[in-house]
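Just one protein chain is left out here, and the rest sit where they should.
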Amino acid sequence: MGVRDNNEASWTQIVDILEFMSDATSIPILMDGDTGYGNFNNVIRLIKKLEQRGIAGVCLEDKLFPKTNSFSNGSRQQLASIDEFSNKIKAAKDTQKDENFVVIARVESFIAGFGLAEALERAEAYRKAGADAVLIHSKKSDSSEIDEFAKEWANRHPLVIVPTKYYKVSTQWFRNKGISLVIWANHILRSSISSMQSTANELYKSESLLNIEDNVASINEVFRLQRNEELESLEKLYLPD
Amino acid sequence: MGVRDNNEASWTQIVDILEFMSDATSIPILMDGDTGYGNFNNVIRLIKKLEQRGIAGVCLEDKLFPKTNSFSNGSRQQLASIDEFSNKIKAAKDTQKDENFVVIARVESFIAGFGLAEALERAEAYRKAGADAVLIHSKKSDSSEIDEFAKEWANRHPLVIVPTKYYKVSTQWFRNKGISLVIWANHILRSSISSMQSTANELYKSESLLNIEDNVASINEVFRLQRNEELESLEKLYLPD
Amino acid sequence: MGVRDNNEASWTQIVDILEFMSDATSIPILMDGDTGYGNFNNVIRLIKKLEQRGIAGVCLEDKLFPKTNSFSNGSRQQLASIDEFSNKIKAAKDTQKDENFVVIARVESFIAGFGLAEALERAEAYRKAGADAVLIHSKKSDSSEIDEFAKEWANRHPLVIVPTKYYKVSTQWFRNKGISLVIWANHILRSSISSMQSTANELYKSESLLNIEDNVASINEVFRLQRNEELESLEKLYLPD
Partner (left out) sequence: MGVRDNNEASWTQIVDILEFMSDATSIPILMDGDTGYGNFNNVIRLIKKLEQRGIAGVCLEDKLFPKTNSFSNGSRQQLASIDEFSNKIKAAKDTQKDENFVVIARVESFIAGFGLAEALERAEAYRKAGADAVLIHSKKSDSSEIDEFAKEWANRHPLVIVPTKYYKVSTQWFRNKGISLVIWANHILRSSISSMQSTANELYKSESLLNIEDNVASINEVFRLQRNEELESLEKLYLPD
């Protein structure tokens, strides 16, 4: 979610979790890198550490550190200066060694209450600074801000969206507008929450596994995800009888 | 699950995760402490670190380090000597400063193919060494081993079970046998796995959030779990206008 | 030193090192906590983590995050607003559970080029916010700024200094001025650097340990620092023959 997570875990604690994820899968992982956890220098160190862990890319947003959640009402939403954030993007791109590593610049202009002109100016500055793609964020429940932006942007560089609030708009609609990438940012996590809550409730009420065992992943599925078979092959190879 | 986790994460990486859990809840947390990650000296350090993080207790098992999963077929299951493991339990109990911290001794005799006599001898030795409870483990799909053990044990000390394989036996049955605590060890995790897999599949197939949004925890529920309200109160208190 | 350390290690990595230190000694440890690594909320989490690790106190300074070193020429030195920093101090004091935990407010006014009036105004605000002591910092090679400040401060609250630049002034002088605590902040570290460099040079040149063995701590001294004797007692207690 990125919700206040900067206030809880340190950036290296997040990198530690990413490392476990990266070790467990070959699917490319894009990190929500918040504001970069400080200035350009913190961004440089972040990029080095992400590349070492095999992370595929990072999304940086143009807010001030420490940031608040984009959907949080109570808090003020302050933006970084265009120059400062552009230099963060430049520092990130200058630092990466793997040419496939991706840096996405997230434009928070709409979130902070600014209009289309500001959003476009920022997006263009970040594109020039070297961003591989621009993420345009909106907290409206329709896609009007995204549509407007995409129209003016006119496919000049890859465009990314996170339709958490405007989830009712179809993916085909966004394809037609020229969006390159849709991030369904938190639904996997949110489905795990509701499922864990419901299993815990059932256990609490029924004190029985009878209604649970067949509705959850089997032990063998857990073993498969942990690559137990691979380990058993290795045991045959490296453990003397 | 405790499945080969000792082969993946180091014990301090597990403690780091426990610390996040402990910071997020007031529910007592019992750690599956494996074999204690080495000898008595590693156990001593583990106990200190768990108490610092507010963990309520640890369960240690009488296997050799590095251990394999109790339900794994391919691997040999070697047990620690009774003396050595009893001294680990003693070291743990001598180390704790909080009198409420709990050390449970997990008896793996049935898992390793030994019979009732061995299980009882070990349980009694661990009880005498100071264990607050004994966990008797079985991988049979019925509760015959547990029933036998409980009968002979005759309520002489708290008894704990993990009915992963014999999940069809009712909790009331175990109450009648004198079991003090039932650990449903992995069903919350396993429910999150199946739920995340199914949500990912739905996203992949439908490319739409329409069938998902109402079936997962809401964003506000995520905010609630992150104690956003508390943070907003604190912002009013500590952030000048 | 605190030199750009905020740009290198994350705050939790620093806490990890502090934990090793705390486990190795009963001497109270005061952390140089920089600006608190973010806003009041980061400070709250920092205090909780320090108390868990048995750290005796923290010194927070009224710069903006990410900060630069106080003795660094090239960089601008920006100060936090008095209100914002006072609220950080207040948040820290409200958070601590151990009444002996100490929060020191470091006033960077002189470093940032402001005069005595600004320094006094800030020190007084931080005192009122609950700071247990005020650290007044200066990068002059004489103690004139410290002397001026101490005179006006007139013993109204404990005063701390770090005489790195004005090292020629005697400790007795500061006693007479009413200074409560002198921090010799980096000389132990700096002595280890020169000593390690010189030993490495000697090894490189002479390819021999003959001139080294008697000039370095003995292996037995290392064992003593590692409390080997304690471990050997524990081995007798917990390792069966």
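We just call them A, B and C in the order they show up, numbering each chain from 1.
The criterion applied here is as follows: a residue touches a chain if its C-beta (ideal position, glycine included) is under 8 Å from a C-beta of that chain, and two chains touch if they have at least 3 such contacts.
The structure presented is a predicted model; accordingly, all values stated were derived computationally and were not measured.
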Inset, instruction - Can you work out which residue in C:25, C:81, C:176 or C:208 touches the chain that's missing from view? - result: C:208
Inset, instruction - With the full complex in mind, choose from A:81, A:144 or A:172 the residue touching the hidden chain. - result: A:81
Inset, instruction - Can you list, in ascending order, the chain C residues touching the missing chain? - result: 1, 3-4, 7-9, 13, 16, 20, 71-72, 74-75, 163-164, 167-168, 170-172, 184, 186-200, 203, 207-210, 212-213, 215-219, 221-223, 225-226, 228, 231-232, 235
Inset, instruction - List the residues of chain A that touch the chain left out of this view. - result: 23, 39-41, 44, 48, 52-54, 81, 83-84, 87-88, 90-91, 231, 234-235, 237-240
Legend entry - For chain B, residues in touch with the removed chain: 4, 6-13, 37-39, 41-42, 45, 65-66
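Just so it is clear, only the chains that are shown with their structure count from here on.
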Legend entry - Gap in Å, rounded to a whole number, between the CA centres of chain C and chain B: 39
Legend entry - Inter-centroid spacing, chain B versus chain A (mean Cα positions, whole Å): 31
Legend entry - Computed distance of Cα centres, chain C from chain A, in Å: 36
Legend entry - Residues of chain B whose C-beta touches two or more other chains: 231, 235
